[in-house]
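Of the protein chains in this complex, one is absent; all others appear in place.
Letters A, B, C and D name the chains as they come in the text, with residue numbers starting at 1 for each one.
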Amino acid sequence: MIKTTADSTTAREMLKVIAALIPGYIALSLIFGPGALIHAAIMIPVAMLAEATIIWMRSRSAVPAIKDLSAPLTALLLAAALPPLLPWWMAIVGILFAIIIAKQLYGGLGQNPFNPAMVGYVILLVSFPLEMTSWLTPAGAIVGGDTIGFIQSAEIIFGTIENPSITIDGVTGATPLDAMKTALYQGLTISEGIKEISNGVLAGSGWEIINLTFLIGGIYLIASRTISWHIPVSMLVALLIISALFNTVDPDRYSTPLYHLLSGGTMLGAFFIATDPVTASTTPRGRIWFGACIGILIYTIRSWGGYPDAVAFSVLLLNMFTPLIDHFTQPKIYGERDNG
Amino acid sequence: MSSMLIAALVIGGMATLFGALLGYASVHYKVEGDPITDKIDQILPQTQCGQCGYPGCRPYAEAISNEGAAINLCPPGGETVMVSLADLLDREPVALEQEERPPSLALIDEKTCIGCTLCIQACPVDAILGAAKLMHTVIATECTGCELCLAPCPVDCITMEPIPTDITDWSWPDPDMFKVAA
Amino acid sequence: MVNMSNIIRSAMVLALFAVCGTLLVAITYELTREQIAENERLSLLKSLTQLLPAESYNNSLLDDKFLIEADSLLGTTDSTYAYPAKVDGDSHTILLTPDSQEGYTGTINILVAINIDGTVVGVRVLSHRETPGLGDLIEERRSNWIHTFAGRSLESLTTKEWQVKKDGGVFDQFTGATITPRAIVKAVHRSLLYFQKNRDKLLELAND
Amino acid sequence: MTLTNFKFHGGIHPKQLKDLSRDRAIESISWRDEDEIVITLSQGIGSLNHPILSIGDSVQAKQRISECYGEISVPVHSPCDGTITAIEERPATHPSGLQAVAIVIKPDADSSKIDINKANDLVNHKIDVSKLSELLSSLTAEEIISKIRIGGVIGLGGAGFPTCAKLHGGIKTNIETLIINGMECEPRITCDDRLMRERAIEIIAGVEILDHLLHPNSIKIGVEDNKPEAILALEIATTSSTSSIEIITTPTLYPSGGERQLIQLLTGKEVPSGTLPSAIGVVCQNVATVAALYHALLERPLTHRVVTVTGDGVESAGNYSVPIGIPIDSLLTQCGVVDSVRITVGGPMMGFELHNSRSPITKTVNCLIVEKNSSLPSAPERYNCIRCASCSDACPAKLMPQQLYWAAQSRDFEQTEKLNLFDCIECGCCDFVCPSKIPLVSYYRYAKGVIRGAKQEQNRADEARVRHEFHDARITREKAEKAEKLAKKRAALKAKKESNKSTDKPNDADKKGAAIRAAIKRAEAKKKAAAANS
Partner (left out) sequence: MIEYNKIVNDGLWRNNAGLVQLLGLCPLLAVTTTTINGLGLGIATTLTLIISNLMVSSIRNFITSEIRIPVFVMIIACTVTGIELAMNAWFHELFLVLGIFIPLIVTNCAIIGRAEAFASRNSLLPSLLDAISMGIGFTLILILLGGMREIFGFGTLLAQSDLMFGEGASWMTMTIIEDYRGFLLAILPPGAFIGLGLIIAAKNRIDMRVSAAPLSNMLPQ
């Protein structure tokens, strides 16, 4: 029997998330040039093709899987997280791992225990640490300086000509998180580090703008009920509390809460990555634990771990605990007795 | 050389101690009875039909737990029982030896029955009522469908009738049956 | 009362196997002990000698080793060995094994060969846990960056120059990774300072 | 009229779609001359009825035609004068589409014109308050309940639980709140709405009977705020009532008419899982049921009910008072049905598709949705579950539907029970909100069926084991006894032989064998004769 249903569909939910990424992408392109857009343009067709091929190999119809828009979304999320001038073939390796290994090998949409985009990201990070930590120095109208143009970006990404009009070494730099870590290793204090990396701006010039634009997208997602508030709020609050705590104790060694909230992939992770319904906890209490643990892990890895940013690792680690969290946070059902 | 001897002595002493402990434990904590047989018997459908080659459900349970008999010999239990047994005993599920049999009941054709009581004696669960030279009848709710009464009947008046589904024991079908094989 | 004989039997059998097994292992150990010691000596020697041409010394590096106390300039917390390379009893190069805690992860064990005139003969990284593909370019088999130290001394470069380029020095850093090369540069620099400070004592110990 | 202060978890806002029938007053539709009345012997929940008349017997309207045993069961009545023409299996109004035993009555010619429903003209029935209270005071509580039971009253909201059984539970405990369910929260259905608007007096009279019976501390009638006319009608009716009745409106939200949800909405209390509302001192009755029990007390058994007929497949959608037992196609033809339609029995959320339009109206049919096949949407494309948890946000039982679904589809039925499968009320909220269009409730229903089946099977096996063990014990005992007897006999025989050697009687066993052989021959002859005849 055909039941009456609400008009939300998987594809529509995915489309809302994609729409929410738009401000973030605009900021990325204005500050770092069109690298993210070029990557997205490469990865979206590759993602859809890979998905269709695997499904075809499993002798199923690929049409619904293509129509649900989850593969393009994965590509867009990954592209937003990659350094803007990453060579094209690395981007393809990343998306192939994300779609084939992290998603389709587990059975496709809904069956994957780990967030595909983050698996792709981490695989690239461990395989090509050099390229994956070479970011551009923020530039553009907002933060001053000239952005790298489309032609130059494409030249570097595709490596088409022998001597691109600009050299990678000339424009690349570490991300603020990376630079801050380096500064701390050098024995500088946080405030000195901030001066060094960003002319005194909060969390590294350009980066706070990118994080704020992702925050805007995230607020739209919560307002449109595409995601629930639990995970992002608990994650950001946990990150805020723990960073405030350490910052109060030793402001020279530990960065300010605002710095942590507005740098690296914090906002992208909080609203777009951690909230991936397939891999996140689903019980209300579980979501709060899930988010809070991610927040604490991000802080831990950023402060004491080997990699500068930690959103991907934290999310993947918590993905692993999702079934356990769900098991222990079953909500009280209607009519359940307290001692039952 | 002395270090070798010391090592040998220390290890030997420890081994003696642990060996004695194990020996004591094996005598002292010996498990009486066989709880696994009860668990297997619990799973078997208790039709007592003997189609497994053993003279009843309990003997089959004992054969599984003690002689390692196959777990796929029970046609009335079908795949469900086989899978439960595989789960319990941590064995690989195996395809059924015989085809799964739909649940059915014995029905005595009362016109033909001569009242010989042979089926009454054969019934393992006392589900047939009747007396000598009087017509017999099967108590439907107690019949396990074991077919053991078929063979002894001299006039072949007993037939197995599949139990039809009626509204009271109907349940919703498996939705995956309708899933379009895409 | 439980069956005593069963217990005794178990204990005895297990003991028998234990004693036999231990004896067997002990015998194997005795048989291989010398060979293993020799192997270990050789492999240490191999890492020491990769900095020095074979013809440049004629003593046994391992036999002439001497203990030096822990020192903050060497980054060590326990006393370590130093190995002198000699020609006919005269030391011309001392091999030191400083540690660095300033890498990305964990301790980096370094081998530095210093000529008695205070010049670096060569540097090698013995072990490290830096990020693969990023920090591990300090290994000789992955890049020849480590060779850039040869011939440098406290005299040839100023203190400011004993830094990576990013900090105003003369040593290259790798794109994307500054911490690891910086740690090595610092460790080598400090080893030279240590050598300068303790030169006479070291030579005295070496020639004993 | 007051607004409720309480809420239940989840719920959804489907399109109401009630406009087609909500302004159509209740009309009577009766059988046509060519129709037969089919009274299914299992109506609602409860044990099967047994016919008390045989084929060929004539019956009168309101006459009881079945007997039932057990407390949770009520009899059925004939809605018409006529003759019993058959007692046989007929297509049942049931999701399975299977057949069920029914009593078939051929109404007397032209009797439809004097259908008791019309004759009584219930719409304008004046309630004689003094007569009612007089009647009540002359009866004991048990007598009142027995009258309600004999009147065949079951819950008319959909589940069909015998009212007498609820009331039996009610008088045994101290009832704090009596709740009357006038929510009608499912889309499209309007029969209760119309009933409240047109027959509020009957409902209030029924409430007074329950008040007399249960002595609750408070009486609350819950109505959703999308039925202002019904609320007004009830307000007017309560003014003249002797009972103090509170009418409470609630926001329109599905499934606020679910018994447990309604109790939470009106009292703030949750019915503990696995128990009945009486456990927390609440009895809950549907408005139509309350009206029916009033009539039952006045010797008018449940032979008619109001059914909403709606959808684009009928010309005149509306609310019709129809005799229980008339074939659905007769009702629909009289409403002007178009060709090739799909019929849903019940509301769009919890109803089921009708397999055979010749099956009859039963006591629990509250709505028939008739849709043109051509206007039906194609089945939505189904995607994988992405664990978005929209379903757990919507679930009024606060379950985790997505986890239940995972367990059910992987056949992990043990896990479904741990996830409280049996607290699922099958309201369909999860199906409604699912963006992947997964038929979640179908999985729960399937899992429930499998678990119930397995439990039944286990019970049967346990009984069989006990009987088998008893059988074995008996055989051993008999053998022992026989051996003992034989030994005695032998001893006696020996003694006899020694005393009398010339006796030579044919053996007992031989005799028996001969008898059996003779019987076999007779049986074979009979069989042959039977074969020859056929």
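In the analysis below, a residue touches a chain if its C-beta (ideal position, glycine included) is under 8 Å from a C-beta of that chain, and two chains touch if they have at least 3 such contacts.
Every value quoted in this text rests on a predicted model; they were computed, and no experiment measured them.
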Fill in: Residue among B:A15, B:I64 or B:I158 touching the omitted chain
B:A15
Worksheet item: Which listed residue, C:V13, C:L154 or C:V170, touches the chain dropped from view?
Response: C:V13
Worksheet item: If the hidden chain were put back, which of C:T32, C:Q101 or C:S143 would touch it?
Response: C:T32
Item to complete: Over the whole complex, note the residues of chain C touching the chain we left out.
Response: 6, 9-10, 13-14, 17-18, 21-22, 24-25, 28-29, 31-32, 35-36, 39-40, 42-43, 132-133
Response to the item:
Touch rule applied to chain B and the missing chain gives residues 15, 18-19, 22-23, 25-26, 79, 83, 86, 92-95
Fill in: Touching residues (missing chain, whole complex) on chain A
101, 105, 123, 126-129
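Here, only the chains that are shown with their structure count from here on.
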Discussion item. On a C-alpha centroid basis, what's the spacing between chain B and chain D, in Å?
Written reply: 37
Item to complete: Find the geometric centre of each of chain C and chain D from their Cα atoms only, then give the gap between the two centres in Å, rounded to an integer.
Response: 86
Worksheet item: In angstrom, rounded to a whole number, how far apart do the mean CA points of chain A and chain C lie?
Response: 41
Worksheet item: Counting only residues that touch at least 2 other chains, which ones in chain D make the list?
Response: 382, 439
Worksheet entry | Shared interface positions of chain B, touching two or more other chains | none
Fill in: Interfacial residue positions of chain D with respect to chain B in the complex
42, 48, 92, 94-96, 98, 100, 382, 409, 439, 442-443, 445-446, 448-450, 452-454, 456-457, 460-465, 467-468, 470-471, 474, 516, 519-520, 522-524, 526-527, 530
Worksheet item: Within the complex, which stretch of chain A touches chain D?
Response: 1-6, 8-10, 12-13, 64, 67-68, 70, 108-111, 228, 277-278, 280, 282-283, 326, 330-337, 340
Fill in: Residues on chain D engaged by chain A in the complex (per definition of touch)
8-9, 12, 14-15, 187, 260, 264, 270-275, 344, 348-349, 352-353, 376-377, 379-390, 392-393, 396-400, 402-403, 419-420, 423, 428, 431-437, 439
